[in-house]
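Note that this complex is displayed minus one protein chain, with the remaining chains in position.
When the chains are written out, they are named A and B in that same order, and each has its own residue count from 1.
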Amino acid sequence: MSEFDETTKTLNFDGPNSYIGRSVTRPNARRLAQGRGQFVDDIVLPRMVHVAYVRSPHAHARIVDIKTKKAGAMPGVVRIVTGAEIALVVKPYVGVLTHLQGMRSPPQYPLAVDVARWQGEPLVAVVAASRAEAEDAVEAVEVDYEELPAALDAERALDPSEPKIHKEFDSNLCFTRTVDTGGVDAAMKAAHLVVEDTIVFGRHTGVTMEPRAILADYNRADESMTVYHCGQSPHMMQGIIASRLSLDEHRVRIVARDVGGSFGIKIHTYGDEIAACALSLMLARPVKFAADRYESFLSDIHARDHRVRARLAVDRDGNMLALEIDDLTGVGPYSMFPRSSGVECNQILNLTGGPYKHKEYRAKGTVVFQNKNMMCQYRAVGHPIAIAVAEHMVDQAAAKLGIDPAEMRKKNLIPDDAYPCKSPSGMRFEALSHQQCMDKLLALMDYEGLRREQAELRKKGIHRGIGLSSFIEVTNPSPMFYGVGGARIAAQDGCTIKLDANGSIVAATGVTEQGQGTETIMAQIAATALGVEMSCVKVLTGDTDKVPYGGGTWASRAAGIGGEAVLQASLALKKNILEVGAVILKTSASELDIVDGKVVKKGTEQGLTLAELARICYYRGNELPVDFQPELVVTRHYRVKDYAFVFSNGAQGCSLEVDTDTGFVKLLKMWCVDDCGRVINPKLVDEQARGGIVQGIGGALYEQCLYDDRGQLLNATMADYLVPMAAEMPDIVCAHVETPTKTSMLGAKGAGEAGTGGAPGAIMNAVNDALRPLGAKVTSQPITPETVLRALGKVN
Amino acid sequence: MKAPRFAYARPASVTEALALLDKHRDDARVLAGGQSLVPMLNFRVAAPKVLVDINRIAALAGIKVTKSHVRIGALTRHVELERSLDVAKHLPLVATAMPYVAHPAIRNRGTFGGSCALADPAAELPACALALGATFVVAGKKGERRIAAVDFFQGLYATALKPSELLVAAEFPLPKPGYASAFGELARRHGDYAMVGVAVHGSTRGGQFSDLRVAFFGVGDRPQLAAHFARALEGQPTIAKSVESALAKLDADLAPRADLYSSAATKLHLAKVLAGRVTRQLVA
Partner (left out) sequence: MSAPAETVEISLTVNGEKVKRAVSVRLNLADFLRIELELTGTHVGCEHGVCGACTVRVDGEIVRGCLMFAAQADGCTVDTVEGLTDSREIEELQSAFVLTNALQCGFCTPGILMAAQALLRDLPNPSREQIREYLSGNYCRCTGYQAIVDAIEAVAKARQARGHR
């Protein structure tokens, strides 16, 4: 039976032979479970050398003098290169998106030249035969610094009295933007109640288990460079390395094999990585840079350092009328190239309050430069803040009016039949399911039961908290995200798929895998469309020499965009195969189908296997008509056209207990209902939700990059920076709602970030729910025991 | 984060080890479990010229029960303490504390002697030694000397050990009848160094607290006995109310320092809460 309907041009995803919606295990998991991963640091090349960097110990300092003679004489040292020398070989880059109007950032070089602008900024490269010897020599490089006053307080960043980081700018302002529907003041005036609060989010970072690593191999003979990189966007990197190092782009090859976690951390342009490539160019031999954990903390991008003032106006019945926010964020001394450090703030302006029906909205965002580590996109970019702010304000209003938080949401969430519609900030929603998700969540968590239990336990002095959040999530971005702003980051993606000589299918895709299951779901899609078993499908990713030009994986685009390209390519290949089959079986293609790897006359078992068909095409063309040429390799591309982003949505719930004597918060259980459109692999979607939620828990309760008043990062170790560990994490129950997007045949939206976006809001609401009867409230994250004790007035 | 260069020696006996320490003095460091020292080397905050690996010195290992003591050799791995039936029977305080010490892989290498010689103020074992009134046995060129736990821990990572000395064992008196112990710590994540911890040992004979030793860790630059608190409890009936009434005395005993996540006030507050919860465990 045919899965694909020619007339309606739709695929029956629910057919018996469909892999769509099945929780198949990942073919590449076995290899990883056996320790046969190929991470960058596992790769060894002939004559390979290692680089370590002298990094600024100061937040802001003039580099007066660098003496490298002593270091250069040390055992194993091959070459020492300063920032000024690297600047001769590498063009600087500017991390600005032109569609973020007014955004500015000065040109940045890979290594600091003249001035170091954050503690940890690399300034001298030491290349040696081993990493240990390079580090020995790093210690022997003598740098004279003249310490400069540092700009470290975002609230004061724009005061004329604050140190100005860049001479060429009149202030430390990087970007500012206001969104205004025009009626906020009037709505606030007329409102029955206006609630106000200021919420602070702690700067934190990704902590991928595999630190950043790059192995650049420049071949002087053919002026080509192969770069083994643990990045998410190989083609983007190809363009950057080629343009910055003045190499021909087609002679630069980026290979991303196994990546030990990325979450957006490994999608940015790091000076220490570009410098490693430049060193390979200079030395004409492979240069490996593998960051250690200390330098990861100092130089992996940080994120989520925001102070948000919010006001929410509601009427007597609790209907939301107007929302206003003022977001201040202090990034690094430069806006990160090429995606800019303004996107996180921009998302907050665009997305805060997105699930709700209020009509009036005003949002002001201010992004300022700071002499701290660079800041940029990290999983769920801006969403955790946008969602936590709105969800907090909704709960505050509900509490003041005596309305149950679940009721408050059901009253105010955009109805499921209201689509398509637009948010007050201008976001266009195709079709979301807030009400359905909330209903499903409340049933799943037994909300009423939890409330009853909470009431009972309160009598015994046990303080349980229940928190909810509703969220929207940006997925499947169109060129309106980056391309429109001048960044050479592909929003389209492609798939080249072929029927190989032995009858197997090989699909090369421009999206990439970092463990989320990209290769698996592409195989599921291809196998479904083609009518073959998944085990015959091989998926190629992560090599610019082997795959169509694509965007890689970010903003939860792989399933929706990469998947659609795979689907279209597979269907086109199937059409070509059926044409061959028609010729061989002497019938018409419309009479044929592919079932279980066999081209058969519909409804029968008569036909030939794909292996037999391929054999004829590849080796025995004499058996085919002279005017017929089989084409068994097909490429298709896909981009999102109808919307700037295809939003997904969902709801999360949290149950926890607050020890009001110690301030400790114990997570009991969490729930997530996510509508990511058509679900390709439910288990993988659940696991993205779980992993994402735990990262959200990190930001809500544990993680913070702590700076002192001299701009020194105080907790740059795994012992002092608190990443969630197994014992404190709850079990997380996941469920799905499916509203397929009509922007593609596949109908899939993204799912990788929703967990992280929605969790902090639900957790903070739960803590405040527990504390409310005690007259206490927390408005900052991470919520540490001290945060709770201070809120309770038990500690000053 | 590769360790800096050093020279490595692996003595086979205490005598050989002492000779090396005497020769190299401040240039040498003792390598036992390495679970604290090697991170310091990897971070390059320590760069000894000579590392003296004592892991193969058989005389330093072993748990021995005598008529009056439990003698724990310096090289006893944490996991051995965790699994020891003798420790469970005679030193239940230590047995209770062991699961809080880091994680299994760390406990398989980390040693009792290493933990006490390093004297991290947030470590469990030094506080247990203090609460149980242990005596440390230290070997030097001139022979052995014995130092009471209360005199051994002198400050932040500072002990009574001289540069050319080696901690060889600790002797824990066998607990007398009627004595009980309790242990607790507060940590953000299981296995982390304690935000605040307390090890309590004392007599509850006749329904009264007596001879109480309440050792805090994580609240000062060293493990410390809360003398005022203990004295306020001694002679009182072993009921919850006694404990609650005595908690205010901790203001006189403890002067905590702030750390990355807790102000001094928070630390003091947590110390009181924990002291109450743990000491109440001694209540019938």
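One rule holds for everything that comes next: contacts are C-beta pairs under 8 Å (C-beta built on N, C-alpha and C of every residue); 3 or more make two chains touch, one makes a residue touch a chain.
Just so we're clear, the structure is a prediction, and the values are computed from it rather than from any experiment.
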{"item": "Of A:208, A:299 or A:652, the residue in touch with the unshown chain", "value": "A:208"}
{"item": "On chain A, residues whose C-beta touches the chain left out of the figure", "value": "25-26, 29-37, 39, 41-42, 44, 132, 206-211, 258-263, 292-293, 514-517, 683-684, 687, 690-695, 717-719, 723-727, 729, 731-732"}
{"item": "Touch list for chain B against the chain that is not drawn", "value": "1-12, 16, 20, 24, 31, 34-35, 38-39, 41-43, 50-53, 55, 79, 99, 102-106, 108-109, 189-191"}
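We take it that only the chains that are shown with their structure count from here on.
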{"item": "For chain A paired with chain B, centre-to-centre distance based on mean C-alpha positions, whole Å", "value": "44"}
{"item": "Residue numbers on chain A that touch chain B, as the complex places them", "value": "130-132, 135-136, 139, 292-294, 661-664, 702, 706, 714-715, 717, 719-720, 722, 724-725, 727-728, 784-786, 789, 794-796"}
{"item": "Residues of chain B defined as touching chain A within the complex", "value": "1-5, 43-44, 186, 188-193, 195, 260-263, 265-266, 269-270, 273-274"}
